Each structure stands twice: as C-alpha cells, then as structure tokens.
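The complex appears here without one of its protein chains, the remainder shown in place.
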Amino acid sequence: MLISCVAYQDGKRLAEIEPQDIHRYLAMPGCFVWVALLERDPAVLELMQAEFDLHPLAVEDARHGHQRPKIEEYGESLFAVMHLLEPDNGGIRNGEVGVFAGPNYILTIRSGAEHGFGEVRARCERQPEFLRNGPGYVLYALMDAVVDRYFPLLDGLETELDVIEERIFAGMTPRENVESMYSLKQRLVMLRHAVAPLLDGVNNLYGARVPAVCAGMQEYFRDVSDHLQQLNQAIESTRDTIATAIAVNLSMIGLQENATVKRLAAYGALVAVPTMIAGVYGMNFEHMPELEWRYGYALATGLMAAIDGYLFYRLRKAKWL
Amino acid sequence: MLISCVAYQDGKRLAEIEPQDIHRYLAMPGCFVWVALLERDPAVLELMQAEFDLHPLAVEDARHGHQRPKIEEYGESLFAVMHLLEPDNGGIRNGEVGVFAGPNYILTIRSGAEHGFGEVRARCERQPEFLRNGPGYVLYALMDAVVDRYFPLLDGLETELDVIEERIFAGMTPRENVESMYSLKQRLVMLRHAVAPLLDGVNNLYGARVPAVCAGMQEYFRDVSDHLQQLNQAIESTRDTIATAIAVNLSMIGLQENATVKRLAAYGALVAVPTMIAGVYGMNFEHMPELEWRYGYALATGLMAAIDGYLFYRLRKAKWL
Amino acid sequence: MLISCVAYQDGKRLAEIEPQDIHRYLAMPGCFVWVALLERDPAVLELMQAEFDLHPLAVEDARHGHQRPKIEEYGESLFAVMHLLEPDNGGIRNGEVGVFAGPNYILTIRSGAEHGFGEVRARCERQPEFLRNGPGYVLYALMDAVVDRYFPLLDGLETELDVIEERIFAGMTPRENVESMYSLKQRLVMLRHAVAPLLDGVNNLYGARVPAVCAGMQEYFRDVSDHLQQLNQAIESTRDTIATAIAVNLSMIGLQENATVKRLAAYGALVAVPTMIAGVYGMNFEHMPELEWRYGYALATGLMAAIDGYLFYRLRKAKWL
Amino acid sequence: MLISCVAYQDGKRLAEIEPQDIHRYLAMPGCFVWVALLERDPAVLELMQAEFDLHPLAVEDARHGHQRPKIEEYGESLFAVMHLLEPDNGGIRNGEVGVFAGPNYILTIRSGAEHGFGEVRARCERQPEFLRNGPGYVLYALMDAVVDRYFPLLDGLETELDVIEERIFAGMTPRENVESMYSLKQRLVMLRHAVAPLLDGVNNLYGARVPAVCAGMQEYFRDVSDHLQQLNQAIESTRDTIATAIAVNLSMIGLQENATVKRLAAYGALVAVPTMIAGVYGMNFEHMPELEWRYGYALATGLMAAIDGYLFYRLRKAKWL
Partner (left out) sequence: MLISCVAYQDGKRLAEIEPQDIHRYLAMPGCFVWVALLERDPAVLELMQAEFDLHPLAVEDARHGHQRPKIEEYGESLFAVMHLLEPDNGGIRNGEVGVFAGPNYILTIRSGAEHGFGEVRARCERQPEFLRNGPGYVLYALMDAVVDRYFPLLDGLETELDVIEERIFAGMTPRENVESMYSLKQRLVMLRHAVAPLLDGVNNLYGARVPAVCAGMQEYFRDVSDHLQQLNQAIESTRDTIATAIAVNLSMIGLQENATVKRLAAYGALVAVPTMIAGVYGMNFEHMPELEWRYGYALATGLMAAIDGYLFYRLRKAKWL
C-alpha cells in the first residue's frame, strides 16, 4: 500500500507525484524522490523495482521480510533492514522496515508495525538545510528515529527487572519471579537482535570508505552508531543481571527450603515431646508412684507445657520459628 | 552411483552424456558439465578424478566423507562440503554433499540423505539467463537450496522449545523436560556444526579477492552468507535460551521440593496433634477429672477436630496445603 | 552555570575573562581559553557553541547528557565524555563531564557530581612548563584526575567483597550475603561502564595516528590508558570472584540444609525411641511380667535414658548434633 | 636412543648411515637425512646439534620436554613439538615428539609414548614420488599420523559420554556419573591441549608466507589444519555437552531428592494415621461407648486398614509411592 510518494529538489518539497512518474523526476538535476510503502505488496514492489531499477536479491529480501537487520551495498545504492519493536500486550511486536537508498531516491517499506515515519518526513521538510543532503540524510533521519524508539523499550525492561529484584529479595513469589525473568530475557533477546546486527552495519557507514549515498554524513552515522552502542552495552548488562538474578533466586529458594525444614522441625519438636511424656505416663507398670499423686496429672501437663515453653523460646531465638 | 551427467552450453542444456565423454565436452567453448553422484563409490570417483583432473586430497576427503563443512580452493577449482540435515524419527540424520566446482564443470556427491537436488537442476534449466554464469551459479544454487532446508529444521526445534517452556512453567513433567532439552541441545549442535563452518567458508566467496569460479557472483554468495548468519544468530539464541531454561527448571524443581516438604509438614501436623492429645488422655494418672466426665470423650475428640480444623484453615491460607 | 572562564598564554594565566570576549582571545597567538561549566544550561551552551564553533551533534550530546564515555573527533577538535562516580549512601552517584578540546580552547561541562576540577586547574597553573602544551595537556590532566578517582571506589568494593567472603565461610547471614553480592555487582557494573568504553577511546589518543590536539602527548595518554587497563583487569577479576562467591554461597546453603536435616533427624530420634518404649509398656496384655516388677518403671525409664544417652553420644560423634 | 638414521636421495632410500657421517650426506645434492631418536638422551642430542647445527634454544626445549605443541622457525629450519596421546589404563598417557626439519634433514625425538613412526617411514619409502619433496613432506606425514591418532581417542571419549548420558536419564548411579564426567573432562582437556596450540602453529604453514621447508606443500598442511579444526570443534562440543550434562545431573539429583521426600512422607502417613487412631482408643475416658462394643476392636483395626488402603491408593496415583 502506498502511503506517500513525494519529489524534493534542493531540500524543498516539490510535489506529491504519481508512482508512474517517478522516473521522470529521477532525471531532474538536484531532485530526489521519497516513497513510503506500508506492508509488502508484490505488485507495488514490482513497479518500484522497475522505476528505481532495484537489485532483484534486495527486492526478494524486501518481499519475504523477516530479515535480520543489515545494511547492504548494491552498486551505487544501499538496502537497509531495521526491526521496528513495539510494546504489545506485555510482549513485543516485531515489525520491520526495509529502506532502499540510491543517489536520487529513498524507498521505505514498513510492515508489522503501527508507528509510521510521518513525523520523520515532517521534521525533514521543516529543515531544508539538512534535507538538501539528499537520500543519505533521509536514511540517517529514519535510522535515528528507529533507534530512538528502542530506548523507551529498554527502559521498560529495566524497570521490570527492578520490580522483580525487589520481589526476589523480599522472598516473594519465587515462581512468578522465575517466569518473569524468563519472559524478560526473551524480550531482551528480541531487542538485541534488532540492535547488534544493525550496529555492525552502521559501522561501515562512517569509516574510511563509505558508500557514495552516505558521503559527507559520517558524523551523523557515527552518532547513530554511538546510540546503538549505548543500547548494546545496556542490553548486555541487563542480560548479565538477569543471569545473576536467576542464580540469586535459586539461592533464595534454597534458603526458603532451609527455613521450611527448620519450622517443620521446630513444630514437630513442640508436639513430639509432650507425646513422649504422655506415653511414659501411659505405661501400665504397677508401681509408678507419680500416678497416685494428687496432682500428678497437673504436674505432668505442667511439665509438658514448661518444656514446650522453653523449646519455643529457644527455637524462636535460633530463628527456627 | 551416477544420478545424471549433463552438458550445458550458454546456459542451455545440451545433452545427457556418458561419463567417459566428459573430457570432450570440457574442451568445447562456453560449455560446462554438471554431474550428480549418489553415495560414495570409489570406482566412479576415480573416473571423475581422471575426467576432471581433481586434486587427490579433495578426492580423498570426498571418499571418506564425515567432513566438517568447508570451502577449499585447489588451484582454479573449489571443493565445498555441506551437511544435509533431515528430520529422522525425532532425531536428525546427518548426510553430506561434496561439490567440486571448476571453470567448466560441477560435480556433486550426495550421501546419507534422501532429499536430492533434482529440483535445483530443474530450476536452473528454467532460467538460462542465470545458468549462463556457469558452475559458479550452480554452486550458488546448490548452496542456497541446502541452506534453505535448514530453516524448517530450526523452526521445528524452536517450536519444541516453546512446548517445553510451557511444561516447565506449568510445573509438569520436570524429568521429561530435562531430557527433552538435552536432546534439543544435541540436535541444535548438529545444526550449528552445519552452519558455522560453512559461514566461514562462504565469507571468502564475496569479499575483495574471490576464487575465479565465483567471480561476478558476489552479491549472490553474500545473500547465502546473510541467510547463514540469520541461522547462526537464531541458533545462538536458542542455545542461550536452553541454558536459561535448564537453570529455570532447576529452580522449579527446588520450588516443588519446597512445596512437597511443606505439604508433608502440614499433613504431619494434622496427624501429630490429635495423637498428642490422645496420648495425654491415655495417661494412667488416678486423678484425671476429665476422664470421669460424661462427655469427656466427646470433648476430647471434639478438641482434636477443632484444632485440626483450625490448623487446616491456617495451612491452606499459607498455601502449605 | 559558569564556574570560571580563564585565558592562558604560553602556559601562564592571563586573566579571568567574560564569556562574550572568548573569540577575541582565541584570535591571539599562543593563547587558549579554559571554560568550566556546572550542570547543563541550554542558554550558556548556545553561547559557547557560537564562541567556539562547536559541532551541533556534540553539543546535542552535551545538552542531553547520560552518554556513555567516549572520545570523538569533530574535525580539529575532540569531544570527550567521562563518567564521574561518587559514593552516595551505600550506592554510587553517576555524574558525567563533557570536555570539548580544540586547538585553542577547552570547555568542561560537569553535571550530577559534587567533586569539581578546581584542584586540577590549580595544579596546571602551578606547572606552566606543562600547561604550555595547551588544551591537549589540560585534557590529559582532567582525564588523569577522573581516572584516579575511580581507584578508591574500586578499593571500597573489593573491601566489601572481603567482608562478604568472610561471612560466607563463617556460614553467617546467607540471605544478606546474597543481597550484598548482588548490590556489589550492580555497582561494579557502573564502574565498568565508566572504564571500559573510555579505555577504547583513550587507545586512539596514543597510537600511530593521533588527533592534532593530542600531538606530542602520546606517553601521557598511554599512562592514562595503562591506569584504565589496571582498573579494567581488577573489575573483571572482581566480577569473576563475585560469580564464584555466589556459587559458593549456594553450596553453603546446601550444606546448611544438610546440617539442618541431620539435626532434625537426630533430635527426632532422641524423642521417638523413648516414645516407642513407652508405647510397648502401655500395651494392655494381661501377661507382661515386667509390669509387675518392683522396679519395672525405673528400669523402663532407665532404658530410655540409656538408649538416648548412647544415641546422643553417637550422633554427636557423627556431627549430626 | 637412536632408532634409525637413514639418508634419502631424490625420494629414494640411500642407506642406513652412522650418525657421525651425517654431515657428509648433508653436503650431497638432492640428499636429506632422516633421524629418529627415542627418549631424550643428552649425549645423542649434543651430537645431533653439532651435525645439524641446531639452534641452542630449540635443543634446550627438546632436552627438557613437557612443551606445549608449537611450530617455531629458527632461520631456515623449523622446530615442531606435538603431543602423543595414548590410552592408558582408563586415562591418557601424554608423550611428545619433537621434530627438527631443515632444508636437508629431519630429526624426530619421541618420548613417553610407545607407538612409534616406523609405519610412517615405511609408507614414505613406498611413495618416492612424494618423498622427493624432502623434509617438508616428511614433516607433513608425521603430523598427519599424529593427528590421525587423535580421532579414535576422541571417539572413545564421545562413546563414554553416551554411556554416562544414558545412566543419567535412567536415574542410575548419580555419584559415579559425576565422577565419570569429571574424569572425562580432564582427558578432554589433555586432548584440547594437544590440538589447539598445534592448530595455531599449522595455520602458519599454508598461508601467504610459509617457511622455506614447507614451500609447495600448502595444500597438504591445510589438510592437516582441516583435521585439527574438525577435532577442535568436536572437542568444544563435547566440553559443552559435559557442562550441560553436569547441570542436568544436578537437576536429576534434585528430582530424586524430591521423590525420596515424597516416599518418606507417604510411608510416614501410612504409619502415622493408624497410630493416631490407636491413640484415640487408648484414651482412658470412662465413657467411651465403642470400647464396649463386641466388634469395636475389629472395627477400629478395620478403620485403620481402610484408611491406609485409601491413602495407599491415592499416594500411588499421585506417584508419591
């Protein structure tokens, strides 16, 4: 589905154009065309391939989708794939955007994600002094937008982890903690799969030899790379912290079992000792002087109570109870 | 066993030829021969070595089989080994295919796998504009087919893991879960052994200096490499997830033990307390006023029931029962 | 907030100047200006950007803060970010300082940290023979100061770890140990995030090709790098030690549970055996000769005591008690 | 101890010669000398050092033994050390062979291993067309033989691991399993120490710049490297599998403990409930109607049996018994 198809000249918006006229604008000096598609539509893709002369392998990747993030050179043009991650019902929805960037065109194909790039286009159009740089700048602006959207997701995961940590140390809901950490880790892996390969790709856009499309924009792409590295480092730390938290939770489970066994033992003792005394005075010996005492019964039950009281005091002090 | 032996010229099928005539076709301009063998047969291999002038070390590797995936240059020709993985009775059967690719020939030796490459040949013959590129393109087409067959296998493993995860968190069948995860990991290792070394090899087919056979096909081999990287990343994630799942399962086992101990303690208490009371009234003291009461017995059993009822309520509330 | 703005010539302090006059001093030969700001103030930053002609991306990073440590070249100037870590209520407060270093200026923006760099300026002014090297030397002096402040923090963490280790092996407070180790690890991660990326950055300041600002100062920056490597190595060791300590603590918890179960069993035995004997003599058989013995009761209780005494002796010897 | 000392010319055996005459043969064109020593004998080594003009540091290494595998260049000659591993009483005996390879000599010093290289020499002598390549080919043949002997060792370890795995999942002999896995890992480490450093060394024998001795033999040494990589990969997998198996065994131990506790609880219940009922009817209340019933005793024991039967049925169903 075509969202928009606009021609720009010298950083300024020329006109919304028809897809069929693209090749005419591509021929105009200082002019480039920016097309945005939603969801992969074979027919539209075929038209675009013809208009922009896209490489068949890149088009095939764009058609199939579910690519890992990457930035590939095909002659003078670039094909970039980025993951679009959106929170979705406690999970993460994994969409993607494919970007074809050539000397005088930029084509984006978004799929599986709701949040579009209209605001990126609007900001670009408000800054013709930057947009004058052409498709390379648009590629940067799109990347910057995609990467910036990863940060709140990561913040959310870190906040979740903080909550789980508190529950772990409070000894609360160990089973739920394990489940939450597992789910957290799965989502972190999704984020890592979006960030790490993209970082590898972006690093080729600001070194010694950069693709022609990105020439003169090195400092911008280094900035994107810097943000990706920041994300990457935070993801690695969070992974590491989750691993430690799982180990810690296991220790906590061990400690709780220990405590349970102790309480079991303690209560057992409080019941077993009176039972034993009662057993003694239940024996049928003919000569058991206590049995005939006036207050024998009272003394026996008193003895039971006294021993239990003492045991209770000791066990409480030893923190078994 | 010879499956087929066909000569091609300018991307078009010339004829099915006899192995003994191969060298005659090799001498024709723009012509190449594509031979497919099934299972390693020393006699046929010797013939092929003579016809194609293959390097003895490569032939020895092909004869022995059980190689790790690799792509090796021998002068002007390449020798590639790839693993063919096929689901087999809950496990994976590990076959392999050796490919010799020279300037004007391609020779494949498949063994230990049922799924052949007839469909690859058919597709190549339908696209003479690509097949015109010669043995390099056939090598690509074979690789692409082999790699594409890894994806459903990996999907299967991921689905299995999802099932195990659910069982873990439902606290079901912990022993079977461990066994399943172990078996899953073993199969994942087989997949990794097929993918990782091949990735190393393919990376040499699209860089600055590529073997002559693959010249002009860099973008195709980069595409294969891209698929292999995607597999590799998914394999690493799955490995990591299995490791975490094993740790989580251990926590779950600890939690279940905890729960078992608690239930044991709870039921123990429900029995021990009445036993103690019974013991008290079983004592033989002469002066125990309750014993003479009309409703002493009823009171005693009532006391037992009341205490047990209260304990049951408390233990249930504390989730020990 | 402006802390100070001073012009230097040939290593000597010229004068405290007004920010608006900076560009006039920049034009003087052998002169450089050193400005120190506290907390990020958009208005002042804008003024500085204009006076020093700073790169907009670097200024944006400085304005936002919460950057990872880095050293970036923008044309002839450098932009460095370093973390300022200060102990804070058992945790670590994570401030940062951004440093712009150009051919004839140095601008520092400190935020989120109390400890400033007044002493660095004072020491620099006392050593005009070094300060003559210009902004490169000031950059070194600032880095050296920042890095030197990491050492006592790390020492503190190592001391904490020593205390926890002792408690682990004394079998004390296992729950608190786990919590302390977790908290320790979190702070160690903060330190690592301050050190590791900075090390990457500094390594580019003393190799074959160094930025013009740092020319001739290679041995100084190598010294900083050396200190960072020392920190890095110590951090890795401490991380590793914490991981081992968590595993060891888990073993200790297992051992304590073992000991608890043994004591429970031992005390149980001391109570259960007399109960059994009492049960036997509580049977109502008509012909039980012991019941009629004169000292039957004494013998029975004596038997109980003797068996318990023997059990106690054996259990103590086996360290179950 | 000298095993043999033979001169070769143009790939053919000239004669068994005396060590003192070596230098005379070295002077003959197209001639090389192959000496095999057993166990390190200082006197013989000194003679060899003089005859072949060996580098003192290499000779010192050869004299001391217990080197890690390596391949070192000393001017025009190579000094290689390889580990010789032989199964020995359930363990692995770690011998070693040092090889000096110069332009016209090859000297091997075997120690601590029983299996010699007589068969390698015999095979070389049967193939003069290869032996014509000189000491470089002999070095390859020796390496190939050493590396080929690692494979059955590794197979043995993998088979052992399979046996242990089966025992783990059958829940058998957990203590022995742990011990076996530990011992397996120790032997695997010995194998890894033989393989990994040798792989590093061999990789320098077939790249862009190879030592003169190995010139023209690149494909052969790449083949050795390929086998070493295959071993290396298998070793890493086995290590990984052992680590997982140890974790799995721990889970199994936890599960068994769980099962033990459940059985303990179940049997406890079967005894405790009748005890409680017996206690109730052992109370001495004057008014307990059941006591006077004709079939009270039968009813009471019947009640005990019925409850136990029901419990048994429930516990068996819940797999506690």
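The chains carry the letters A, B, C and D, assigned in the order they are written, with residues numbered from 1 in each.
Here is the rule we go by: a contact is a pair of C-beta atoms (placed from the backbone, for glycine too) under 8 Å apart; a residue touches a chain by one contact, two chains touch by 3 or more.
Keep in mind that what you see is a predicted model, and the values were worked out from it rather than measured.
In the full assembly, the chain not pictured is in contact with C, D, by the touch criterion defined above. The hidden chain makes contact, of the residues D:19, D:65 or D:274, with D:274. Within the complete assembly, D:291 is the residue of D:31, D:291, D:307 or D:321 that touches the hidden chain. In the full complex, chain D touches the omitted chain through residues 55, 57, 61, 67-68, 70, 72, 74, 174-175, 178-179, 181-182, 185-186, 189, 193, 197, 243, 246-247, 249-250, 253-254, 256-257, 260-261, 263-264, 267-268, 271-272, 274-275, 278-279, 281-284, 288, 290-297, 300-301, 304. Although one chain is not shown, part of chain C still touches it, namely residues 165, 169, 219-220, 222-223, 226, 229-230, 233, 237, 240-241, 244-245, 247-248, 250-252, 254-255, 257-258, 261-262, 264-265, 268-269, 272-273, 275-276, 279-280, 282-288.
The working rule: only the chains that are shown with their structure count from here on.
It takes 145 degrees of rotation, in steps of 5, to superpose the Cα atoms of chain A onto those of chain D. By the residue-number overlap criterion, the interface of chain B with chain D counts as different, with under half of its numbers used by both chains.
Rounded to a whole number, the gap between the C-alpha centres of chain B and chain D is 25 angstrom.
Chain centres here are Cα averages; for chain B and chain C they lie 41 Å apart.
In chain A, the residues that reach two or more other chains under the touch definition are 247, 250, 254, 257, 261, 264, 268, 272, 275, 279, 282-284, 288. Taken as a graph of touching chains, this assembly is arranged as a line, each chain contacting the next along an open chain of partners.
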